[in-house]
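Entry: subunit A
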Amino acid sequence: MGEEENIKLQLIQRFAFLSENISIPRTRRIFAIVPANNFRQVLEYATTELGFVILCTITGLDEGPTLGFIYHLAKENGVMLNLHISVAKEKPVIKTISNYFPAADAYERELVDLLGAQVEGLPAGNRYPLPDDWPAGQYPLRKDWKGKVSEITEVKENA
Partner candidate 1 sequence: MPERNFKVSIGPQHPALKEPESFLLTLRGEKITEMTVRLGYNHRGVEKACEGRSYIQCLYLIERVCGICSHSHATCFIQAVEEIAGLAVPKRAQYIRTLIAELERIHSHLLWLGVAGHEIGFDTLLMYTWRDREAVMDILALLTGNRVNYGMNTIGGVRRDITPDQIPQILTAIDALEERTKYYVKVGTEEITLRERLSGVGTLSKEDATRLGAVGPTARASGVDRDTRRDDPYAAYGELDFRVITDNHNDVYGRTLVRLGELMESYKLVRQILKQMPEGPISVKAPRKVPAGEAVSRYEAPRGEDVHYVKANGTEKPERVKVRAPTLANVQVVSHMLKDGYLADMPIVIAAIDPCFSCTDRMISIVDTDRNTANTIEWNELRSIGINWYRKQGIDFTELNRNFKIARELK
Partner candidate 2 sequence: MTALFSIFVFPGLLFIAVSGLAAEYIDRKFCAKLQNRVGPPWFQPVADFIKLLAKEDIVPQHADKATFTLMPILAMVSIITAFLYIPMWGTQALFSFKGDVIVVLYLLTVPTLTYFLGGWYSRSVFSMIGAARSVTQMFAYEIPLFVSILAPAMLADTWSLSGIAEYFSSHPWMALLNLPGFIIAIITLLGKLEKVPFDIPEAETEIVAGAFTEYSGRLLALFRMAIDMELVVGASLLAAVFLPFGTHLGPAAGFAIYLVKVLFVILLVSLFRTVFARLRIDQMIAFCWKYMAPLAFAQLVADLIIKGAHS
């Protein structure tokens, strides 16, 4: 039995609700769909007991009615655990994980700026990556966002 299977078993043993939601598409890759309420337990278990000590990044997804967040965790030996949570778009509130991973700070700010997630407990700081005068309520990575592209028009000679 491979290490991935092992981790899958351990996860299911601890969290029964994960039994149907873990897939292993290839070696060293584990995807798990986690209910948003249980996310912190799973994260804590994965980081402390299973040795997933590296946070690769956090991906934000627009899934229609919900916003999805994938936390890409990795072990020192290259095994990756991708925890996928979904929250309602009307109230896209997630808790910060920067207490576990200080580096998550930047990734979470990205979610705030680009997807309009509300991250609870995010330490104060500059916004990233959009400019300070970016209009409120505009979230570029949402599927319904259509920024008006200002074309560089033809330059008239000696205007």
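Candidate selection criterion: all candidates are chains of the complex that A comes from, given by their letters.
The definition used in the following text is that a residue touches a chain if its C-beta (ideal position, glycine included) is under 8 Å from a C-beta of that chain, and two chains touch if they have at least 3 such contacts; residues count from 1.
Remember, predicted model here, so these are calculated numbers, not experimental data.
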{"item": "Subunit A in this complex - touching candidate among 1 or 2", "value": "1"}
{"item": "Interface residues, subunit A side, partner candidate 1 - complex", "value": "25-26, 28-29, 31, 53-57, 59-62, 70, 72, 74, 76-78, 80, 82, 101-103, 105-107, 114, 125-131, 133-135, 138, 140-141, 143, 145, 147-150, 152-153, 155-159"}
